[in-house]
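For this depiction, one protein chain was excluded, whereas all remaining protein chains were kept in their positions.
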Amino acid sequence: MTMRKISISELSRVEGIGSVEIFINGKKVRDVRVKLIEGLRFLELIPRGLLYKEVPGIVSRICAICYASHAIASSMALEKALSIKVDRRDKMLRELLLYGELLESHALHVYFLIAPDIYDELDFIELYKKDKSLVKEGFMLVKLGNMLREIIGGRPIHGLNIIPGGFVKRPSADSIDKVLEITENIVESSLILERMLKCYPEAGPMEGSVAIATGDHYLYGNRLITSTGKESKNYRVILEEQTEEYSHAKSALHSGRPAVVGAISRVLLKEKFLSREARELLNSIEHDQKYITYNVICQGAEIVEALERILSILKELSKLNVETHIEEPYPKKFSGEGFGYIEAPRGVLVHHYLVEDLILSKANIITPTAINQKSMERAVHNHVETLIFNKGSLNENDVISCAEQIIRAFDPCISCSVHVCFIK
Amino acid sequence: MGDNLKNTYLGAPARVLEVENLTSIEKLYTLRFLDNDINNKFNFIPGQFVMFNVPGIGEFPVSICSSPTRTGYLQLCIRRAGRVTKYVHENIVEGSIVYIRGPYGNGFPLEEMKNSPIVLVAGGLGMAPLRSILLYHLDTQHFSDLYLFYGVRNYELMLFKREIRTLLRGYYNVHVYLSFEDIDRGARELIRLYRKSIVRGMVTDALEVLRGSVPFEESYAVMCGPPVMYKFVVKKLLDLKVRPDRIYMTLERRMKCGIGKCGHCIVGTSTSIKYVCLDGPVFTYWDVLSTKGLIE
Amino acid sequence: MKLKMAIFELTGCGGCELTFIMLNEKLEDILELYDIAHFKMISSKEDLHKYDVAVVAGSVSTERDLKVLESARKKSRILLALGTCAVHGGPQSLILDEDLEGALAEIYGKKVPKEMKIFAGTPISEYVKVDVEIPGCPPESNDLFQALVDLAHGVVPYKWDYPVCLECKINETECVLVKRGIPCLGPITLGGCNAVCINLGIGCIGCRGPLPEDVNIPSEYEILKSLGISEKTIKRKLRMFSKRVSLNDHEKNLYK
Partner (left out) sequence: MHYKKLPKEFLEEFINRLRKWGEVHAPQKKGKNTYFFSRLDDPSKVQIDYTRTVIPPTKKYVLRPVEPLMLFHGDRAEEHTLRTTKLVLFGVHACDINALKILDRVYLSEPRDPYYEIRRKNIVIIGISCMPDDYCFCKSMGTDYAMSGFDLFLHELRDGYLIRVGSPMGHEITWNISDILEEVSEEDIEYLKKFEKQRLSSFKRHVDISAMPDILDLAYNSRVWERYSERCLGCGNCTLVCPTCRCFETYDVWLSVNTSMRVRRYDSCFMVSHGLVAGGHNFRPTRLDRFRHRYYCKSYFDPIHGINCVGCGRCDEFCPAGIKHIEVLNEVIGEIYGR
């Protein structure tokens, strides 16, 4: 029997440029290759030689959708390296910012990229022609997320306000009150979200993948934990590097098994942190957890979670007296090494730096999509094989649309992924 | 000088009555104000300009190329040169509404020139403001004689072809000389018909050819053309013995207001700051001598 | 009649594409004027015929980027470069061709990806004619809006040439450079961002790229040097976002 090759030259409705190749031999899938082929951005090499303060603003350029996660992870790594203290209020603001970004990123994915799959449209613009309310809801949530990124991060995209030690300037009381009012209105309104997610079909079985997340806090932590029960403060114990000649992103494995990170891993490993509202949403939707599509349901729950958290943090902040001008935090050491682990919207993000005399000398960044790369291949593999098994024959278009849907469910961010560089 | 219109920056709405293609890059627009009162009141001196305001797109200065003797309408010759003029060429058609304010600038000192011979030296688009004087003279016989020297790259790019051909045929005290850098079909035809009036080369060559035949010593000279032209023409005119105080030229600068506020047209040095829109656009040779940077 | 627009992504962070979403309510206005025929990031639609406007975001960093760019140019009447990566090359353009091999070895070790030819990040204008440029990292969504509405009306969008300082002054912000000795690239960087970073109290890092015409890099270099910053850091700062900034012989091995 001859080998067949089915390929998707460019994935649509994902962030960045990627393609897929599926090799089939008879009823068996021989190989699946997810190729993250966006050009290289070298963002670990570029900030070398810069003053430590300037690093978060440059590495945030890795990704526009989750720039704040990058900037915060970077700041946290630098804080560890140089023993810089962070004020409690700044920690609150960071959490608020991360939830804002989570909201923005998930809403973009769920409402604009996934919803067309559910309603069988090619994009949200077509969807808008039929159903304005759904797209408007998406815009409302994205806008709130961006507003938070603007007032705390300094700009909706690539703001420079985030520095090691906190922020250059804190948001004014006025802007906090304004966002609070908007958030209250959104939380009070009833969302279409749940109804929509109930119609989302299951696909992409994930047998064999290991879920990984940060410990300690829902959105960050000092250590990484896995569904196999392992945990470590050193990411290199949990994640093993690997280069594929066909992809620009390095992938990561855990004990030789594909790893998965993102909303699904957070929910599976850290459900206890979630609010009642988020858990209610999870419980109301029947969706098998073994499929990667469950990731989207988890994103839905995290949207609800983010709204609740944003509301409560804003309420707390509006009671505190948050003066906008702050003294610049200073480092206690001039050289050192540090890790920063964050749950970016798409999962575990690692920043690792070496600083010498306040100047960055080496950097290593591992992004969620790079970690997920192997799991994507595995999920497509499993799914296509079941498809052939069930249907007997194989329609190329079916395979393509399924594979696209499965990869989309991971919410890959290819721009992020193409910078992996392990320090040897 | 002053503002005929009430609102300083908005101008008054005017309707485009006619659009005529003069060349591939220049069009002649004939306009009339919607408000009849303004039509009757609107008065200007040749050499003055108006601001041409296209709603939502932008505004630019443009010389009036019709004559004040012909009232009720206004003619503007517009070259496609940039953002707004490109839009005008492509989208402003018969019936379109634009806003016009002005007239601005000083204009030519016609009273002083009365009954003297006048030499008009035009280069390219510089014909536009000079046409206003030409038409004025045709209607009023203001000068004793009018000599028009018009230099243009080729016949294809020549403005007001019909009118100039009529004058070439011979007209009482108006004498037309053309110079072409390239001889295309139209130019060849003109050379065949009016050999004595056509010179191959620059406008300065045409002036040179007519040395002795034109009473330069008594004439007023007025010139308008692209920035590079002035230096050479002034030199030639002085060489032909035109009196320095009788040489006039009209100049161009970037203008955002036309009324001496926006500062873009300021020229000169510490002894001689001038606004092209207020103190000009018509300047004398004396102004050029005392104001550095005026023509270069 | 509506115009046809296509958005193409080359190598970048996705921020430029995101500015479309950031148009929020104004996206409706744009959809009144344009049909979006191709936009991989948000749509599975494929319309591969001629376009009136092609928006290209990201730098040319791979063979695939170049192919996409060339076909975008061939198929479109107006080509709009969106974002600093497309206009100036972006951060990735710091790694020059001669550095490439070393950089790749440093990232991947021996097993370098072979699937596709990789270039140093390059502004798209080095390969094709660009009609409109909107720099910015990220570009301002209002700039995009203005340009798209302009183009739909048949007007050439404005091409500004003022530095960040102008907006900084208009906002009456404290000049961080002269008052606090914080390095600021505002004087040589194209304005249009409303000087957001200086409003926060940080120096401009030059993310909108250098002024289009006259830009005095040597003088800015001297200013930064007088603040006690090391030569290496200055060079890196100046070249961070734009391949167009020329530092002459200092350019080699900038990344090391």
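Assorted remarks:
Letters A, B and C name the chains as they come in the text, with residue numbers starting at 1 for each one.
Operating definition for what follows: a residue touches a chain if its C-beta (ideal position, glycine included) is under 8 Å from a C-beta of that chain, and two chains touch if they have at least 3 such contacts.
Because the structure is a prediction, the values reported are computed rather than measured.
Looking at the complete complex, one finds that the omitted chain is in touch with B, C. Checked against the full complex, the candidates B:64, B:138 or B:267 give a single residue touching the omitted chain, namely B:267. Where chain C meets the chain that is not shown, the touching residues are 26, 29, 32-33, 145-146, 149-150, 152, 158, 161-163, 165-166, 169-170, 172-175, 177-180, 184, 186-188, 201, 211-216, 218-220, 222-223.
Remark: the residues of chain B touching the chain excluded from display are 1-3, 7-10, 13, 53, 55-59, 79, 81-82, 85, 96-99, 226-228, 252-254, 256-257, 259-264, 266-273, 292-293.
Quick note on the criterion: only the chains that are shown with their structure count from here on.
Interchain contacts link the chains end to end along an open line, per the touch definition above.
When you average the Cα atoms of each chain and compare centres, the chain farthest from chain A turns out to be B.
For the pair chain A and chain C, the distance between mean C-alpha positions equals 24 Å.
Note on chain placement: the centre of chain A and the centre of chain B lie 65 Å apart, centres being C-alpha means.
Touching two or more other chains at once is no residue of chain A.
Touching chain C in their complex are the following residues of chain B: 56-57, 82-84, 86-87, 90-91. Considering their complex, residues 9-19, 21-22, 24-25, 31, 36, 39-45, 58-62, 64-65, 90-92, 94-95, 103-104, 106-109, 111-116, 118-119, 121, 137-138, 196-197, 200-202, 205, 207, 230, 232-233, 236-237, 240, 255-256 of chain C touch chain A.
Contact residues on chain C toward chain B in their complex (touch as defined above): 153-156, 158.
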